[in-house]
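Complex shown without one protein chain; remaining protein chains in place.
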Amino acid sequence: MKRFLRHPFLWMFLFFLIMPYLMPLIKGYTALASEILIYAMFALGFNLLLSYTGLASFGHAAFFGIGAYAMALTQLKWSENLWLGLLMGMVSAGVFSGIVGALICRKRGIYLSLLTLAFSQMFFLVAFRWDEVTGGETGLTGLTRPPLALPGLPAVSLKGPMAFYFFTLAVFMIVMILIWRLVHSPFGSVLQSIKQNEMRAKYVGYNTAFYKWMSFTISGVVSGLAGAMFLLQHGAVFPTYMNWTESGNVVMVTIMGGGLINFFGPILGGGIFVILQNAIGAFTEHWLLILGMIFIAIIMLIPEGILGLLKRTKASA
Amino acid sequence: MPSAIDFLSQGINGIVLGLLLSTIAIGFTLMLGVVGVINFAHGVLFALGAYFALTMRNTLGFWAALVISPLMVGLVGIIIERLAVRRMYGKDALFCLLLTFGIAMSVEELIRMIWGKLGHSMAAPLLFSGSIDLGFMLYSKYRLLLAVICGLILFLVWIFLEKTSYGAIVKAGAQDSEMVAVLGNNINRLRTFVFGFGSALAGIAGVIAGPLWTVRPGMGNDAIMPAFVIVVLGGIGSFWGTLIGGLAVGLSVSLAVMFFPRMSDLVMYILAAAVLLFWPRGIMGEKSLLEE
Partner (left out) sequence: MNGDREAIPVLRTEDLTIAFGGLRAVDGVNLEIEKGLTSVIGPNGAGKTTLFNLLTGLYKPTAGRIFFGALEITSMPVHKIVKLGISRSFQILKIFADMSVFENIRVAVQAQMGHGMEFFVSPSRLSGVTKRAEEILDGIGLAPKARLKAKNLSYGDKRILEIGLSLAGNPQVLLLDEPTCGVGTHERAGVARFIRDLTKKWTILLVEHDMDIVMGISDRIVVMQQGRIIADGAPGEIKNNETVREVYLGR
């Protein structure tokens, strides 16, 4: 029981329970809290690939976008069912990341990064130009949140920001716990061995290409789920969600929080990113400049991220 | 089915575009080869070239801008290298990449702050605006000028790399930067020089592209992506690879416009992916520092 009380998950859950109430302190609003969790989820899934498998994908925003578009299109053309939409978001992102993953899983290093960039640009262009399906440059807008319906229980409306927040929190906690489980399992240890020395991992008998593929696809599915949730949050999806600059952002954010050395780093990074975006965005429309300079400072001064910095100061104390 | 004239005009467009893209990419590939940096900021340096020229154009004229703007952009490149990039040598390549990404983001926003977020059109020099009658068709005078200027720049770069002693060092370094250190040259100065040189090349490409493409803050994206593709196709640090790769991209995109007007630039990414998957060293690259 004592171990349970000290587990980070418990404290994080408690913090997240009150987080929406803290938003007004930074001139934010409840929906911001949802966005933090969604982006943190995106970054957590991405970190599985970046930090635990050692593969720097510069195209993951594509799968985020595919998840969002899939959710939107499901709602518009097929059914307003919440679960179906989320499922389609994950499945579509999974299918495309599975295909791309299969093509790139025998490569590594910069080749892999450039390949992910090339593929994500292809997806971006399709979203940008295929007006009939994706709405082109103007995207798909005006989507509403379907109610949350579980068998045997009355439907709960998610239209209110608090209701949606707690739904997001539930999804986030489940995803976080699943990724944690994955990372601390034999499968996770194989990913780490690939990151440390892929050749040796092959030579102890692992089909490294397959494991890389799995890691890529799983992180793709999580990205898709995050994208679908983002759509529910904002009610709209635009091709810019899939731009390479968004892909670069998630890499940056994951590292900034300390993702390279700590499981929870991406969550911290995601939170800071969303808050900065909104807090700075409230003061100046040129928040991208401030964000860019923060990125530069972090990369140059504390590449191991914020959690890494805390670890450093704790060690020297 | 497009007519022969369409093919011809798109073909010429393709060559013109290809020469411009090669000019954009040559600086990028030299930086990658000699300095070992994937410079995400190459696109904004290109944009800066266009914006500096835009500002100078009315007071100093196009031709002066063509010379001065790249020098200014080269200076910006040198500043970036000395203040920031230099500290990333020896660290994981990912960090350098992210650094240039952050720089690209910041500079693009700076451009928006200084010059506004709307696009501007930059007029071509008076002598070269309008079309010329080639007999079988009309063609834009400026595009022909662009082709000539780019050809000239590429020729000068080639002369530098092949015929000058410092150029030989740069060329060797682009293929194998370790060897250069062994040869005893001041590697830091070489890197700074190449970074500045590459930036200046991006800048001059920006000036030239100004009248062709609208001058807008996001124009760098239209430069950096083809640069990546061309380096993939042509190999790192290879002059001829860049030229051939640039022409390949220019032609395939321009010709694709006739058949898939909406998805023509998709072609270049498909090309890049295909090459990365099957011929990672590109058409002419001899060494890839990207390999482990």
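Order of writing sets the labels: A and B. Residues in every chain begin at 1.
Assume a contact is a pair of C-beta atoms (placed from the backbone, for glycine too) under 8 Å apart; a residue touches a chain by one contact, two chains touch by 3 or more.
Since we're looking at a predicted model, the values are computed, not measured.
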Displayed partners of the chain not shown (whole complex): A
Contacting the left-out chain in the complete assembly, out of A:His7, A:Arg181 or A:Arg312: A:Arg181
Chain not shown: contacting residue from A:Ser79, A:Thr141, A:Ser157 or A:Gln196: A:Gln196
Which of A:Trp130, A:Tyr206 or A:Trp287 contacts the chain that the document leaves out: A:Tyr206
Contacts of chain A with the absent chain, listed as residue ranges: 181-182, 184-190, 192-193, 196-197, 199-208, 211
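Operating definition for what follows: only the chains that are shown with their structure count from here on.
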Gap in Å, rounded to a whole number, between the CA centres of chain B and chain A: 33
Of all residues in chain B, those that touch chain A in their complex: 38, 40, 84, 87-88, 91, 93-95, 97-99, 101-110, 112-113, 225, 228-229, 232, 262-263, 265-266, 269-270, 272-273, 276-277, 280, 290-292
Residues of chain A touching chain B in the complex: 56, 103-104, 107-111, 113-115, 117-119, 121-122, 125-126, 129-130, 244-245, 248, 251-252, 255, 286, 288-289, 291-293, 295-296, 299-300, 303
